[in-house]
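One protein chain is absent from this view; the other protein chains keep their places.
Up next, chain A:
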């Protein structure tokens, strides 16, 4: 049995809409540094590969076309890159993967921010790139119109606006990677004899020209410890498999069955192959929402209570599993046969379910020989067995 990779998604008080009302939740603390450092410390004690930190450039809304005006759900959040940076010095091993919206931001700024996250975490930075189709988010920037309103359940893969937007994500990641490579690793020479601090032959203009932006380079920040921080993309379907396969190091897919898991793995692999990627294996993680308990009944009762508080059953974009850590371990191993390298788990209530993952699921997987018993690498790429990428600009 091969070893699984495990990530946990951090979002507010948890992913269930009523998570903040759980007696264990601390809903007044969601904007404090202590809240986030404690969560990530728990995840690190569980030897997890990484945490993702959700973000967005608008107030949380359950609608894509407009703010939902709800007052019964968590509203307000902190910048995820800054949250990851705040947590970095308090941890030593776990990967830190903030989300960032690339549609309204500058690749130059994000490139140096994530490079710096890699410095302050000594090689544990990643980034989850996300695009935004939300018109009300676009109005926070006032620079471009987004007239597209995705409808639930409609296949948007072929919509020209979606194709264009996803193409921009691919361009954006290309610029991030070129900027990370724009300094060769040994560019800083401090040569007292000639008075030169850097060797300008080892600094490179990236000269990217794309449909939505152009960037000259080089970066202002030297190449980060990992060479290139880990790029992660959430991919719900074929249009997004193209982005994940062409641009990401790790794809997170959202299957609802073993068959869908197999199709997703193949879909990402096909895109990766079509893009002729030569930078090592891509990894594909399955995304699952989890409610855990000591018994199946306890977990299902917890879910029922949360649903009752929310006033409706929890319906989300991924499969929801309510059960014991052992049952979850069975599911993870079962679907792994589809070629998934591991999972990102979305705890229903962070205060409760994250601990179930680290003290219940992890030991269970370890007993089965399916999860590490100690960190064997100190960088995020190292956790995935990925090499430090060669610099595309370095002379061979």
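The working rule: a residue touches a chain if its C-beta (ideal position, glycine included) is under 8 Å from a C-beta of that chain, and two chains touch if they have at least 3 such contacts; residues count from 1.
FYI, contacts and distances are computed from a predicted model.
One chain of this complex is left out of the view, and of "Branched-chain amino acid ABC transporter, permease protein", "FMN-dependent oxidoreductase (Nitrilotriacetate monooxygenase family)", "Chemotaxis protein CheA" or "Glycolate oxidase iron-sulfur subunit", the protein name its UniProt record gives is "FMN-dependent oxidoreductase (Nitrilotriacetate monooxygenase family)".
Within the set A:45, A:104 or A:262, the residue that contacts the chain not displayed is A:104. The missing chain, though absent from the display, is touched by one residue of A:88, A:176, A:230 or A:370; that residue is A:88. Of the residues in chain A, those that touch the hidden partner chain are 20-23, 25, 27-28, 31-33, 37, 56-60, 67, 69-79, 81-83, 85-90, 104-106, 108-109, 112-113, 115-117, 119-120, 122, 136-137, 139-143, 183, 188, 190, 192, 195-200, 203, 212-218, 220-222, 309.
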